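One structure is given below, represented as structure tokens, and several questions about it will come after.
A single protein chain has been omitted from the complex, and every remaining protein chain is retained in its original position.
What follows is chain A.
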Amino acid sequence: MFELFRLLGNRKLFILLIVIVLFVALMGVTLGDRIGLTWPEKFVKDTVGFTQRIVNKPAAAVSGFFEDIADLNAVYEENENYRVQLVELQRQVIDYRKLKTDNENLQKDLDFTEMQKRNANKYYRFAHVISVNDDVNNPTVNIDVGSKDGVAVGQAVTSIEGMVGIVSTTTDYTSTIQLITSLSLTSPDSYAIAATVTGKADTFGIVESYDKNKKRLLMTGIDPNKTKLEPYDTVVTSGSGGVFPAGIVLGEVMQVTPSEFGLTETALIKPTASFVEWKELFVVIPGVDPNEGDDTP
């Protein structure tokens, strides 16, 4: 034993070993699900988040300006399209209101529990992206809303196109999002997203991993006896399980293959979110929007 110590007689090597052990312990302790953050972490995150917000604002403005110039040619055509879509949208809003009141009345008649009602409602909290971590192994994005704005760990985050990630930690004024490109079966903090296809109500599958080589989400456990999934079907969250509210767009089905054991099917889904160009994101918060008074029955 003492021979070994003499071999390790180099004091620095010994310190290095101790440091390695300490860091491995730190990594192990902070791995996976944690209940809240300690106050030094919150303090650092909030302070850095504040300065990042200051730095980010002019940067986003300047880059937005250049993009605007690049987009200038397409503006007229876009406007034309938007005008047509707006008229259509107004027509649909009227339909939607009617359906919504019908639905609420039916829910009341059928004695829905508070939990079920809460899951049926959701609202989108607007957020600016203040910083991006480009780490391939652990991609995260920080946004400028926090627990004071009603954001909580585990809520879904979308861009205009589709689901981007899941809130992994919150402080008072900022929160960190883990992108769904880091979803993995083996990872210690994994999420399973219950998914279905729009227009095919009996389809069901679970999205819980992302294939980095093919750049596709994997939707597993699809029952082959139910309605078949076809390419270009839109996959949305189903809302069952109660973790994520229903109706968040995940992506498009690209290919359906039998799973390993042949009992179920696996679909490859192309995420609609691009994961490269973010300025604004939306946090999907279950429940009724507190700023909107007229929603209460």
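Going forward, a contact is a pair of C-beta atoms (placed from the backbone, for glycine too) under 8 Å apart; a residue touches a chain by one contact, two chains touch by 3 or more; residues count from 1.
Note that in this section contacts and distances are computed from a predicted model.
Missing chain, UniProt name from the options "Rod shape-determining protein MreD", "Ribonucleoside-diphosphate reductase subunit beta", "ABC transporter permease subunit" or "Formate hydrogenlyase HycD": "Rod shape-determining protein MreD". Checked against the full complex, the one of A:Asp95, A:Asp111 or A:Asp135 touching the unshown chain is A:Asp135. Touching the missing chain, out of A:Val44, A:Leu86 or A:Leu263, is residue A:Val44.
Although one chain is not drawn, its touching partners on chain A can still be listed: residues 19-20, 23, 26-28, 30-31, 37, 41, 44-45, 48-49, 51-52, 55-56, 59-60, 62-63, 130-140, 142, 168-169, 176, 178, 182, 184, 186-189, 212-213, 274-277, 279.
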